[in-house]
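Apart from one protein chain that is not included, each protein chain of the complex appears where it belongs.
The block that comes next holds chain A.
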Amino acid sequence: MFDFLEGYDLLGAFWVTVQLTFWSALGSLVWGTLLAAMRVGPVPLMRGFGTAYVTVVRNIPLTVIIVFTSLGLFQTLGISMGADRFTTINFRLAVLGLTAYTSAFVCEALRSGINTVPLGQVEAARAIGLSFPQILRIIVLPQAFRSVVGPLTNVLIALTKNTTVAAAIGVAEAALLMREMIENEAQLILVSAIFAFGFICLTLPTGLLLGRLARKVAVKR
């Protein structure tokens, strides 16, 4: 029944999906946190930049961003992200696009987390003379992160599903392999079911595990 699977690197394709997710998640956590810090900070120009970035990026389809990294950045402007093999270049471009897109959502999630920290704590911190970066680093962000594990989990799951968009620029991940298999094999339903199952295996445990973690670390108020 599963003979047709021979000759296809199913696990390899899902491994690329996992790698895409991992590097993009890492990148967007860093960039998203910086954006959130800019958006709540005291420098008006940075606030404006953060707001503009989030508004613009959230409203552009991820597909447009990913295709742009390939057609625009690489083919037109010759930016190859320090790689020389096509597969590596496309992988890095996809990570760049996914990071640029996902950080806007990480930023918004974090900002709503910052809003859950009680006013008195920040006032106390200011009263003992902590500066804005210190307040953010020592008082606000640690609590904000704990209260946004849930929303960030949702962002991570959305990111996992969004990595399929990288197929549009030829990154050899699950969706690209699925398209190839659908074209070459007769068992449409079975092939689709396998890929659906693969993604369920990636997204459902993430949601359950991190959901449990979210309840555990959430600051009880």
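To be clear about the criterion, a residue touches a chain if its C-beta (ideal position, glycine included) is under 8 Å from a C-beta of that chain, and two chains touch if they have at least 3 such contacts; residues count from 1.
As a working rule, contacts and distances are computed from a predicted model.
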Query = UniProt protein name for the omitted subunit, picking from "Amino acid ABC transporter permease", "Cbb3-type cytochrome c oxidase subunit FixP", "Acyl-CoA dehydrogenase" or "DNA modification/repair radical SAM protein"?
reply = "Amino acid ABC transporter permease"
Request  = Kindly state which of the options A:19, A:80 or A:154 is in contact with the chain not pictured.
outcome  = A:154
Ask   = Taking the full complex into account, what residues of chain A touch the chain not shown?
value = 39-47, 49, 51, 55-56, 58-64, 66-68, 71-72, 75-79, 105, 108, 111-112, 114-119, 121-123, 126, 132, 135-136, 140, 150-151, 153-155, 157-158, 161-162, 164-165, 167-168, 174-175, 178-179, 182, 188, 192, 195-196, 199-200, 203-204, 207-208, 211, 214
